[in-house]
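Input: a single structure, listed below in structure tokens.
For this depiction, one protein chain was excluded, whereas all remaining protein chains were kept in their positions.
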Amino acid sequence: MPRYLGAKLLQLVLTLAGVAALIFLLLRVLPGDVVEAKYLAEGGNVSEEVLAAERTRLGLDRPTHEQFAEWMGGLVRLELGRSMWTGRPVAEEISSRLAVTMEVAVMATVIAIVIAVPLGIASALAHGSWLDQAIRVLTVAWLSVPAFWLGMLVLLGLLLVFEWGPPIEHISLFEDPLGNLTQLIWPALVVGARMSAMIARMLRSSLLEVLNEDYIRTARSKGVRESTIVARHALGNALLPAVTVVGMEFAFLLGGLVVTEQVFNLNGIGKLLIQAVGQNDFTLIQGLVMLFAVFFVSVNFATDLLYAALDPRVRLR
Amino acid sequence: MEAMAVPFERAARPAGRRGLRWLKGIGRFAREQPLGLASALIILVILFAGVFAVWVAPYDPLATDFAKLLLPPDATHWAGTDEFGRDIFSRLVYGARTALILGICSSLLGGIAGGLLGVTSAYFGGWVDTVLQRFVDILLSLPVIILALIVAAVLGRHEIYGIDANLMFAVAIPYMPKAARVIRAAALTVRTMPYIDAARAAGFSHPRIVLGHMAPNLAAPWLVLVSAFTAQTILLEAALSYLGVGVTDPTPSWGLMLSGVAVQSFSQAPWTVIFPGLAISLTVFAFSLLGDALRDTLDPKFRH
Partner (left out) sequence: MVAFCEAMMARVADEPSRAGRHTPDGRHAPFGERCYNGPLLSVQGLHVAFKTARGHTEALTDVSFEVDRNEVVAVVGESGSGKSVTALSIMGLLPDAGHVTGGRINFEGRDLLTLDAKAMREIRGRDIAMIFQDPMTSLNPILTVGYQIAESLRIHKGMSADQARQRAAELLTLVGVPEAESRLDQYPHQFSGGMRQRVMIAIGLACDPKLIIADEPTTALDVTIQAQILELMKDLSVRLGIAMVIITHNLGVVARYADRVVVMYAGRVAEQGSAEAVFFRPRHLYTAGLLCSVPRLDSERRARLEAIEGLPPDLSKAQEGCRFAPRCPQAVAACLREVPALRPTDTGGLSACLRADELADGRVRWVGNAYGAAQPGQNEPAAPARKVLVRVDGLTRHYAVQSSWGGPNRTVKAVSDVSFTIDVGETLGLVGESGCGKSTVGRLLLRLEEPTAGRIEFEGRDVTHAGHGELRALRRRFQVVFQDPYASLNPRKSIGDIIAEPLRVHRITSGAAATRERVDELLAQVSLRPDLHDRFPHQISGGQRQRVGIARALAMEPSFIVCDEAVSALDVSIQGQIVNLLADLQEKHSIAYLFIAHDLAVVRHISTRVMVMYLGRVMEVASRESLYREPLHPYTRLLLEAAPTPDPVKEKQREAALIRGELPSPFAPPSGCPFRTRCPVADAECSLTVPELREVRPGHRVACLKI
């Protein structure tokens, strides 16, 4: 096991290094830089000298390989540098927004699991019936609705029915739990509902597959009740692949909330990224992308470990 | 007499049989998958609207009319007008063109590139596989929308025949590694089949084995994949346009029609929001259902 963990961790570090290199190179291809965005976007009339001085200050005039070395070197020391726009440390910019996004992501995942598991099981057990067909079509339909449009409709509904609009300011979970909940429950519902459709579909097909296995027939030949067969013999096997899917979806949620944050006007890291892209703020974009990648690979790693712990075939070799 | 008739008959038979096989396949699909058939019909209607937009749309999608701002739907403007007085229905019809071209082209692009990557990776194995898979790992560790967003921002715009080719790439790139993963897994299974060993034992060249023997057996999962991708790329394009890094004004795009509208204003004119959203949802729904139906027909694992 330790040997495996070591190999896996090395692979993770390699992947992350690849992401770091990729994002750096992508951004240097980008036409323009933060200086242009800051001084020339509004049709500002700033002299070349000022621009050049600004570039020197931010280190943008140095050769690309030097900038690259600095970026990668910083990563090794776990330093992300300073935002080119605000001048504040990237880590600080990110951490002040991370809480909102994480909260929505966790809430959405919980909602998704709560909806998906009964739905998926019901659909598989009623295989071929009208209920199964209805759930199948509804989940596909649900997945076809754009998240931002759904968000807009929810806001519209809230406005028309309750005459309630989302507050502009973020309400902290620790200061006003109820206010925080009413603010974040709606985006979490929109995202969670979508995720639940994905998980329910996955669970349905894996449960159907398991129910066709030979060992289910063995259980029937022992005279085991159908309900016990599903609960003890089938569900455990069917949930294993679902663990991977939930992990994967959750891992993507951190970055995947970009659109939802925009709709609900939440000041999370997705919104921060949109802002940074608009401002050509290289250091901030790089930092955010690294955050998404680190989150993704570590959640996946954790999922792998969880899978190993749940599946005796992997656990006991 | 008979000797003359036989070669003729032989020459004619294969083509006829194969054509028949396809027709039969489509017939079976229609019978077994009524939902799939319905979705195929919806796609055909949308495709028709997009291709013949000039004739289908009652108005010029770009023509503004400040006398007719934010009119609710009525007999003349079936879906109402927007804040510049443009006919929303006409913009929806032209938007279908944008959505379908971008969606289908991006998913084909991502599907083909990823498919080739996956087959190569699986067939050669060894260090080729390792290198390609590490590359795929890197791309896969970023959420689809983040990758597309950054690529779109980096590439800027490059229009060919009114379609933003760079946007197409931006949408295709996140799907390439996904296709590579799925096709590689399928190809690894095909790779171990005795008929591939038989082809190798017969001394066939690598390209002949990969393209002639493996690829046709991967066509089914690939087709399923691409139809599912099309649904997702249409959604992605809409999201990017909504965020302002996708299609830009004045090109009619469903996502763009939803962009930048504040809640307060759309509560006054909900039709400006409802119809484009419905158009996206219906199109994506049709492609997803088609993908499901194709999977049920083509994948023996799902044929209970």
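All chains are identified by letter, namely A and B, in their written order; residue positions are counted from 1 within each chain.
Keep in mind that, in the parts below, contacts are C-beta pairs under 8 Å (C-beta built on N, C-alpha and C of every residue); 3 or more make two chains touch, one makes a residue touch a chain.
As the structure is a computational prediction, the values presented were derived from the model and not from experiment.
J.: Of the listed residues A:E48, A:E163 or A:D214, which contacts the missing chain in the full complex?
T.: Checking each option in A:E48, A:E163 or A:D214, the one touching the absent chain turns out to be A:D214.
J.: Using the touch definition up top, pick the residue from B:A63, B:A185 or B:A198 that touches the left-out chain.
T.: Candidates B:A63, B:A185 or B:A198; residue touching the omitted chain: B:A198.
J.: Residue by residue, what part of chain A touches the chain that was omitted?
T.: 1-4, 213-215, 217-225, 232-233, 236-237, 240, 308, 311-314, 316-317
J.: Just the residue numbers, please: which parts of chain B touch the chain that's not shown?
T.: Counting only chain B, the missing chain is touched by 7, 10, 13-14, 17, 193-195, 197-204, 208, 213, 216-217, 219, 304.
The definition used in the following text is that only the chains that are shown with their structure count from here on.
J.: Taking each chain's centre as the mean of its CA atoms, how far is chain A from chain B in angstrom?
T.: Taking the average C-alpha coordinate of chain A and of chain B, the gap between them is 24 Å.
J.: Considering only the defined contacts, which chain A positions touch chain B in the complex?
T.: 11, 14-16, 18-19, 22-23, 26-27, 29-31, 127, 136-137, 140-141, 143-149, 152-153, 155-156, 159-160, 165, 205, 208-209, 212, 252, 254-256, 258-259, 262, 273-274, 277, 285, 289, 292-293, 296-297
J.: Contact residues on chain B for chain A in the complex?
T.: 35, 134-135, 137-138, 141-146, 149-151, 153-154, 156, 231, 235, 238-239, 242-243, 245, 255, 258, 261, 263-264, 266-267, 270, 273-274, 276-277, 280-282, 284-285, 288-289, 292, 301-302, 304
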